[in-house]
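One protein chain is absent from this view; the other protein chains keep their places.
Showing chain A:
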């Protein structure tokens, strides 16, 4: 019997984890930190290497002749307009900083909105 039980360490691990999934919560934190780190690196550094050519829609609008129908954005004068923090000479720094600001705002706003969504649900068993 011992021969059978020894190759099954997950047995004990599963007991420790339990159905409540407490340790899963802790490793979610690791996943979150790692994921946010990747998102921030992409927005801060990799974005500097992104293509600056017009995107699909913009290019089609240009070729087909309706690009000039487009109007300036209402927030075109904002300090973070066009993914560049104004007042910073270095393009990569200005863009990377805008990316970090955007990722941070999106995480906070997204999380807050989804938190609000979870609060919409009536919860009979929780205080």
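Here is the rule we use: a contact is a pair of C-beta atoms (placed from the backbone, for glycine too) under 8 Å apart; a residue touches a chain by one contact, two chains touch by 3 or more; residues count from 1.
Please note the rule applied: contacts and distances are computed from a predicted model.
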{"item": "Chain not displayed: protein name in its UniProt record (\"Energy-coupling factor ABC transporter permease\", \"Xanthine dehydrogenase family protein molybdopterin-binding subunit\", \"CU044_5270 family protein\" or \"Cytochrome c biogenesis protein CcsA\")", "value": "\"Energy-coupling factor ABC transporter permease\""}
{"item": "Missing-chain contacts mapped onto chain A", "value": "1, 4-5, 8, 11, 15, 24-25, 27-28, 31-32, 35-36, 38-40, 42-43, 46-47, 50-57, 59-61, 63-66, 69-76, 78, 80-83, 98-99, 102-115, 117-118, 120-121"}
